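This is the structure I want to talk about, given as structure tokens.
All protein chains but one are shown in place.
And now, chain A:
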Amino acid sequence: MTAAVAAPRRIFSGLVKVRELGIILALVVLVGYTAASNPRFLSGQSIRDILLNTAILAVMAAGQAVVVITRNIDLSVGSVLSLSAFTVATLMSDNPGLPMVAAIAVGLVVGGAAGLLNGVLVRYGRVPALVVTLGTLYMFRGITYSWAGGQQVNADELPRHFLTFANDSILGVPWLVLIALVVVGGVSLLMRNYRMGRELYAMGSSPQAAELAGIKVARNLLGAFILSGALAGLAGVLFAARFGTVDAAAGTGLELNVVAAVVVGGVAVFGGSGTVWGAGLGALLLTVIGSALTVLDINQFWQQAIVGALIILAICADRLVAVRIARSLRKKDSHV
């Protein structure tokens, strides 16, 4: 009896891990091939660039993954990034004395407030998240445009310590990368090991059952949107620090990259399954693809086609895994 129970268990854990393993495998193959044709791809500077480019996307993907796991979506993150980046850049150029921590706090608050608005509209307005966040995507962007009025904050207006933050490192790891690691790790832990995280999975897996189980659906949903917004706000601060020049168009279209990273990273679009660190890996994979194509001297336009193919592949893989699990479970049931 015990053997009959143990065998399928191994199959499940194997299949469930397939998603993240697939991304790691794709990364290894891609990096190996690119490095073989151009060894400079693995130079310290190149790796550092890739990681710095991944960091901002990964921070946003972590928040997006949480929202997608609850069977929702947040399309406003690109606009929240620009709103936060412009707010913080303006603040820092007006008050050069403010420490970095204050800048980050302001970014988190601006983003969190935007996320709260999304959450309230979704939950209490009973409007689908796709529609709400599509609306706020334009709304937040519009606010930034009318505030900026065609102006931009340039690097020479920003204090030095703010600009060097992006490149400073601790023990050889750039701050930006460290922050991304902490965010992805922390949110992964929250989703995996804490009650609220598991309730978010439950809500995405079966919204009706979540209500009947007495889960505090409203609180959790607001929490998920606030988290996604706050992390987009944090990404805005990192964006401003890294690029120095901020205008109202910053981060336009970024939301689609973020959603792509999440989906490629194995988070099911219909909620309930996937991991945050998988979404982080998805962000890394997308960035590596971009860099590899440059190194391999392949037209950048191919990048979009490849990302598109990856999204479709990821969704097909989801279906395949689901069908295989269902089949292996049926087989097991017929034995009992």
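Throughout what follows, contacts are C-beta pairs under 8 Å (C-beta built on N, C-alpha and C of every residue); 3 or more make two chains touch, one makes a residue touch a chain; residues count from 1.
Everything that follows uses one rule, which is that contacts and distances are computed from a predicted model.
A single chain of the complex does not appear, and UniProt lists its protein name as "Ribose import ATP-binding protein RbsA", one of "Putative tricarboxylic transport membrane protein", "Ribose import ATP-binding protein RbsA", "Cation acetate symporter" or "Circularly permuted ATP-grasp type 2 domain-containing protein".
Contact with the undisplayed chain is limited, among A:101, A:170 or A:212, to A:212. The chain omitted from view is touched by exactly one of A:201, A:225 or A:239, namely A:201. Touching residues on chain A toward the chain that is not drawn are 1, 5, 8-9, 12-13, 189, 193-195, 198-199, 201-202, 204-206, 208-216, 268, 272-273, 322, 325-326, 329-330, 333, 336.
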